[in-house]
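Pasting a structure below so you can have a look.
A single protein chain has been omitted from the complex, and every remaining protein chain is retained in its original position.
This part shows chain A:
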Amino acid sequence: MIYWEQMNARPTPTGPAKLLHVHWPLVILICCVCGAGFLMLYSVAGGNLDRWARPQMMRFGLGIIAMLFIAMIHVDFWRRISIFAYLGGLALLLAVEFIGEVGMGAQRWIDLGPLRLQPSELMKVALVMVIAQYYAWLPQEKVSHPFWVAVPLVMTAIPVMLVLKQPDLGTSILMVAGAGVVMFLAGVSWWYFGTAIAAVATTVWAVFESRGQTWQLLNDYQYRRIDIFLDPSKDPLGAGYHITQAKIALGAGGLSGRGFMQGTQSRLDFLPEKHTDFIFTSLAEQFGFVGGLTLLGLYTAIIMFCLLSAFSNRDRFGALMTGGLTATFFFFFAVNMAMVMGLLPVVGVPLPLVSYGGSAMLVLLGAFGLIQSAHVHRPRGAYG
């Protein structure tokens, strides 16, 4: 903990000296997770570096630079542009309605030449930022006032609806979770959360109840995923195939795994989407329980570092944003892992920093840049 004390002892740094104040252990952890990702992408491509690993590395390089760049910019700047980032994100989400590319059965991308942008990825970050900004602005005594609670709810609801419409259930869940955590950390009354949980329970009930009715809430494919999640054996060769094969891969990995590039489930294509959503199963097959637990440990360490940074940050925006983004990141990997382990239905959430995907990688590293910026520019010195 000496590291922390030293940091706290100094005034807020300026200029290139800021680089020294970046949370380097966090950067190293991120690099470790990404490194594991490259290894997996190399492996699931059957030893082909160029297929997935090399492009992913290039994006990672770009992302790390972007992260450090963002970290160097004062967190106040990010606070002030939050509302514009949010509005811009909304505009992009609306734009995909009209010019978006259709991929994987869902409308999600804007094609910007070399880069395919997923506005929903950006929105995950912008939403957390704008709600953190909101609570940084809102006087503490108004936090639990119904009107002032309704405002962030509306701010959340609009993009969530748009993303659900794409349809992208996974991202919607992450957005709700991120926004909810910021509100929770900001001190919104427990009653609201109690009510929200009750509402979610009611919604789940309604979702099941609405099936086949005129007011059906989810798409048929989503219902099928729920069905198969509840009982994968129902459709072992169809939609349940993914979960069944994923569990086989995990289980076959055993304690120490089958060895690098030796996983039969991934090598012989039994695993679905093994370079994206199901990449964790490939890792767990090759490196076993030990490998899987190691990755989980790395993720947990990232979460812990970020949360500790948030706790020690007396800048309300910085703390709330760090907490919100951390929670988003947590749900990101937790939902993915729970999904491939058969604890949650398959909702289409990739494994952060590991799964192949350009915009997710860039946005995640950008978000860590924001966390770093809050960390670097946190208020220092004596209290008060």
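The criterion applied here is as follows: a residue touches a chain if its C-beta (ideal position, glycine included) is under 8 Å from a C-beta of that chain, and two chains touch if they have at least 3 such contacts; residues count from 1.
Just so it is clear, contacts and distances are computed from a predicted model.
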Q) When you check the chain that is not on display against UniProt, which of "Dihydroorotate oxidase electron transfer subunit", "Glycine cleavage system H protein", "Multicomponent K+:H+ antiporter subunit A" or "Penicillin-binding protein 2" does it turn out to be? A) "Penicillin-binding protein 2"
Q: Taking the full complex into account, find the residue in A:Gly240, A:Gly323, A:Pro350 or A:Gly369 that is in contact with the omitted chain.
A: A:Gly323
(Q) Looking at the full complex, which residue from A:Met337, A:Val363 or A:Val376 touches the chain that isn't shown here? (A) A:Met337
(Q) Take the complete complex as the reference. Which residues in chain A touch the chain that isn't displayed? (A) 12, 74, 76, 79, 136, 140, 181, 184-187, 245, 247-255, 264-265, 268-270, 284, 288-289, 292-293, 296, 299-300, 303-304, 307, 310-311, 314-316, 319-320, 323, 327, 330, 334, 337-338, 341-343, 379
